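Here is the structure we will look at.
Here the complex is missing a single protein chain, while all its other protein chains stay put.
On to subunit A.
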Amino acid sequence: MTTTPTQPRAARRPTTRDLLTRADPRRRWTDRIMHVVITSAFLVALVPLVSVIWTVVSNGVVRMSPYFLSVSMRGVYGGIDAGGIYHAILGTLLITGLATLISVPVGLMTAIYLVEYGRGPLARAVTFFVDVMTGIPSIVAGLFAYSLFALFLGPGVRLGAVGSVALSVLMIPVVVRSSEEMLRLVPNELREASYALGVPKWLTIIKVVLRTSVAGIITGVMLSVARVIGETAPLLIVAGVIDSINTNLFEGRMMTLPVYVFRQYSQGLVPCSPEAVDCIATINYDRAWGAALALIVIVMLLNLVARLIARYFAPKTGH
C-alpha cells in the first residue's frame, strides 16, 4: 500500500459559504433575459397608449376653448369659425347617466342573486345569458332598443332614453360580472359573524357584504361606464343627430359626443373659396378631435371621482 495521504472527505464537501453564495449562472441569465422581455413588452404596450393620447391631445387642443365647450352647433354652417360641443356633452352625460341608473340596480341585484341566493338551473341560466349578453355587438343593442320602443311609440322613434336603454343592454352584463366577482371576494366568515349576531340575511347582505365590497363594485361600475360612454352605433340609430341643445331624455333627438365626432368627421373638408376670410377648411376635423378630447377627459374625471369614492369606502387596514 502506498502512503499517499488521502484527502479528508470533509474538504471536498462544499462549505456553507459556497452553498449560500454560489449563484447559478443559468438562472442569472434567465432572470436577465426575462427582465428584458417583460420590460420591452411593457414598453410595446405603452406605445399605442401614449400615441393615442398624444394624437388626441395635440389635435384636440386646436379648437378646445371655453367657447367650444359652451355652445352648440345651432346655426353653424360651412367653414365658419364657430360651433361647439355643449349639446353633445349634455347628451352624453344624460344618456350615460340614465343608462347607469338603469344598469347598476339591475346588474347589482343580479349579482347578489347569483352570489347569495342562486342555486341550480335558474342561476346557471342567468350566468349563461349574462355571458351571452357580454358578446352582443353594440349595433344589435341599438336595434333591440329601437324595436322595443317602436312597438309602443311607432316606427322612427328617436329619444335619448332609448339610447340609455341600448347602453344598458351593453352595461348590465359588465356590471353583473364585476360585481359578482367582488361579492365572491367577501370572506364567508364575515357573513357567518353577522348571522351569529342575529342579523337577518338581507341586512347582512346590505350592511356587511355590500359594505365590504363597495369599493370594488364602484370600480366595476366605472369600467362599465367607460365601456359604453364611447358607443356610437346604437346612439346613431336611436338617439339620432341634432345640432341644438336638448335636455329632455324623453322627447326629441339628442346629440352625444361619439356621434358628434362621427358626424363632424363624415362631413370632411370644407371647400372654402379663396377669398373667404372666415372659412377654415379643416374645421370639421378640428371639431371632431376637440370632441374626442372632451370625451377622454370626461372618462378620466369620472375615473378620478370613482377612485376617491372607492378609497373612502375601502376596508380600513391597520396601522
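In this section, a residue touches a chain if its C-beta (ideal position, glycine included) is under 8 Å from a C-beta of that chain, and two chains touch if they have at least 3 such contacts; residues count from 1.
Heads up, the rule we're going with is that contacts and distances are computed from a predicted model.
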item: Listed names "2-hydroxyacyl-CoA dehydratase", "Phosphate ABC transporter ATP-binding protein", "protein-glutamate methylesterase" or "Formate dehydrogenase major subunit", matching UniProt entry of the absent chain; value: "Phosphate ABC transporter ATP-binding protein"
item: Which residue of A:R74, A:R211 or A:R307 touches the chain not shown here; value: A:R211
item: Residue in contact with the excluded chain [from A:V126, A:V199 or A:V297]; value: A:V199
item: Hidden partner interface residues of subunit A, rising order; value: 119, 187, 189-200, 203-204, 207-208, 211-212, 313, 315-319
